[in-house]
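Here the complex is missing one protein chain, while the rest keep their positions.
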Amino acid sequence: MSDRPAIFDSGGATPRPTRHSGFSLRGRLGLALILAWAVLALLAPWISPYDPDQSDLAAFMAAPSLADGHLLGTDDLGRDILSRIFHGARPVLVVAGLATLMSVAIGAALGIVAGYGGRLVDQVIARIAEIQLTIPGLVLALLALALFGSRLENLIIILALESWPLHFRVARSYTLNARSQGYMEAAWLAGVPHWRSVLRHVVPGLLPLLVATSTISAAFIVMTEAGLSFIGLGIQPPKADWGLMIAQGKAQLGAAWWLSIMPALALLSLLFGVQLLGDAVSSRLSSLEGGGEA
Amino acid sequence: MSGSGHRLLSVARLSVSEPRAGRMLCGPLSFGIDHGRTLGIVGESGSGKTLTAMAVAGLLPGHLAAEGHVALDGATLPTGDAAASRDLRTAYTGVVFQNPSTALNPRLTVGAQLAEALAPDVRRDQARAVARCLTLLDEVGIREPERKLTAWPHELSGGIAQRVVIAMALARQPKLLIADEPTTALDVTVQAQILDLIAGLQRRHRFGVLLITHDMGVIRDRADEVVVMAGGRVVEHGGTEALFAAPRSNEAKTLLAASEFVLPEWNDPAGTAPGTPPLLEARGVRKTFRKGPQALAGVDLVVRPGISLGIVGESGSGKSTLARIIAGLERADAGAIRLDGEIRRPGTRSDLVQYVFQDPYSSLDPRLAVVDTVAEPLRAKGMRKADALKAARTLLDEVGLDPSLWERLPGRLSGGQRQRVGFARAIATRPKLLIADEPVAALDSTSRERVLALVQRLQARHGTAQLLISHDLSVVARLCSEVVVMRAGEIVERGPTRRIFETPAHPYTRQLLEAVPGRRRQPAPLIETVHATGETT
Partner (left out) sequence: MRPLRNRHLAADGPQPLQAAGPASPQVLDRLPRRPLDIRPSFLLQRLAATAVAVLGSISLVFCLVFATGSPATLLAGAQASREDIAALNALYGFDRPIYEQYGSFLLHAMRGEFPHSLRFDIPAFEVLAPAIPLTLLLVSSALVVGAVTGLAVGHLAATASSRLLREGPLALLTVVQSTPVFVTGILAVLLFSLTLGWFPTGGSGSLRHLVLPALTLSLLIAPPVARLFRTSLLQQRDKDHVRTALSKQISRTQVQLRHVAVNALVPVLALLGTQAGSLLGGAVLTETVFGWPGVGTVMVGAVGMKDYPVILAAVVLIAVTVSLCNLLADLLIAVVDPRTTVSR
């Protein structure tokens, strides 16, 4: 997560806007994977071959096959795995999407405030972020969900609250840097109000950075959501969820590997898509920074 | 060492290329150095002078390749990257680099790095190595060499660090010293000390020097022979005296003009009536930065309307801090500032003052078109968008920016063009006082010339009072009618430019004037500084 110096250091350089928005092949592949899952999740009730909660005791732990209609097999209750994977994409994407948006909003707002406000405000917010980072994300979420119950909204809130420090750090250092740049000082000398200066000179440059950090956050949130469901604290049975399905299939790994492996592959493809997209965004940003001065 | 009949260094048809891009970067060029002599290579940034020096030193970055013939004291140096070639070069050449603060490994002590620079046989015997290191540090004029051996590079000032780099270059008693802009990153007075040091060592050890610089003044003082480079090739080559007497190429003429030190005829402050109330009056301004030394120790300053006042001083003298406090960008700890008779509350802005920034790159928002940047202050004053844009175009025309660039993003502009935009933005609201903080320090000599001419023109046309901050005396001499000399947060001397430059009263002013390269041949009092421990960065 912290191996993208191009993003974190970019307070120093100033990335340029993209006029020709040609993405690398990897980036497009990543975006396609994410969009594909979004479409499948949206259309899940109509494209699933079976009811995801319907037990079919005749086809109990059926192996994946083209012949009997259960393309990816069935689980230990005889439920169709493909249908459950389609439906299981919904909680993952809802949690990841909403929590990422919330965390970016919180982090960016606090970052701009800390970078623009006084030293005290800055110190206090930075300390809170630091403290939060001493408790690993998964552990903190585990505690919160154990205390407040494993509901979807709790899951979203806790994951959002956990992910803001990354966006905060980037927004803060970008704002601090922008504030000391000649163009911000010139705007102030010319009498441009602060809020307008922020909108005009800080936000446009910060947005591309936040796109990059939000892919990092999204990957973390997807992993943590699946991890929490895996240890029984996320989405609760009998609902379909990838992490939960992997956990439920774990006991049958020797007898029926597809119970865990099929949802795991779905999870991997989504995460891989996010990572590809994130890499493409970051490398685009750093190339803009590097080759920007003409 | 000498007398073998060979020239110390002879370079023939040397060229540097980037094989992967299929580009020729510089050359082919040929030159030579005799034993104990100094050859200067001079040119603007991008002329290929540093590439040439690094090609001779065998220190080109990995993606570049050199071709041609280089012979040191009769022995041919292979241009390739072979270990044999490196051995030969490192045994007989020493290199002094441009930026002393990055030339040393921050992770190792001075002693460790200096010991590493010794010849392998000396290095093996620790007692001998230490003794030799101490001798070297002593020889480059470093006090308390024992303590400096265990110092970390970040504990050294720029001047001391450069002395350490010179000691490393001397460590193997080189026949040739390659100095790549050895003083560009240093303050003026320190520059003179470093150049004196190199000259002294050269006389003592009789090595040849290949001196790279962009400054004709340095060439005049230090080089016996000079090569002028432009666009990767030699445009002029000859004895220093001859070149200064009669430069043939345009490039040499431009470089000479940029280093000249002309006092303008017109700047006589007595012209403005002394009775006029001051536009700016600063009294007892103090400022100490958190964790820093005192930046301003109670400074008084008066600027009368229409006057151009220059503030000169070295880095750390507090000149920029003073300017920023006057503009309201920084708060003073104590003191009062009156603008047009009215007391200014600290940390507030005033429509009377505008500012032009030193760094042309960070002073323009990379995401805003040039014309929008200039229109911004007008929009902030409530002007309608269409009117503001129209006015901005007039301003851009006035500062002489090519109309094809008006709608562009600043990324497309050169440093000089950006600085013009900065001036257009600053004069947009017709301030009464224009502060320019080192407006040409980051520019090469051609754009520097144009921007300076612009400043002169603006002053003549609008009669705006100017406060010009510069470390470069020639800039102040040319543009300002009054000068204030600052040192360590205090004003040491003030007065009309001509008087200060012709008969400086304070010893520090004399030292500053003395240190300007190219002025050595005028009689001037000698500097008393012997050892270099008193420097600060």
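The letters A and B name the chains in turn, as written, and every chain counts its residues from 1.
In this section, contacts are C-beta pairs under 8 Å (C-beta built on N, C-alpha and C of every residue); 3 or more make two chains touch, one makes a residue touch a chain.
For clarity, every value in this text was computed on a predicted model and none was experimentally measured.
Considering the complete assembly, chain B touches the hidden chain via residues 57, 59, 61, 83, 86-87, 90-91, 93-95, 97, 99, 102-109, 111-113, 115-117, 119-120, 126-127, 129-136, 138-139, 141, 146, 149-152, 154, 165, 168-169, 171-173, 196-197, 199-201, 203-206, 221-222, 520, 526-528, 530-531. Residues 1-3, 5, 127-128, 130-140, 142-144, 146-148, 219, 223, 226-227, 230-233, 243, 246, 250, 253-254, 257, 260-261, 264, 267-268, 271-272, 274-275, 279 are the ones on chain A that touch the missing chain.
Here is the rule we go by: only the chains that are shown with their structure count from here on.
Remark: chain A residues 14-17, 181-183, 185-193, 200-201, 204-205, 292-294 touch chain B in the complex.
Residue ranges of chain B in contact with chain A, taken from their complex: 327-329, 349, 351, 353-355, 357, 359, 361-368, 373, 376-377, 379-381, 409, 411-412, 422, 425-426, 428-429.
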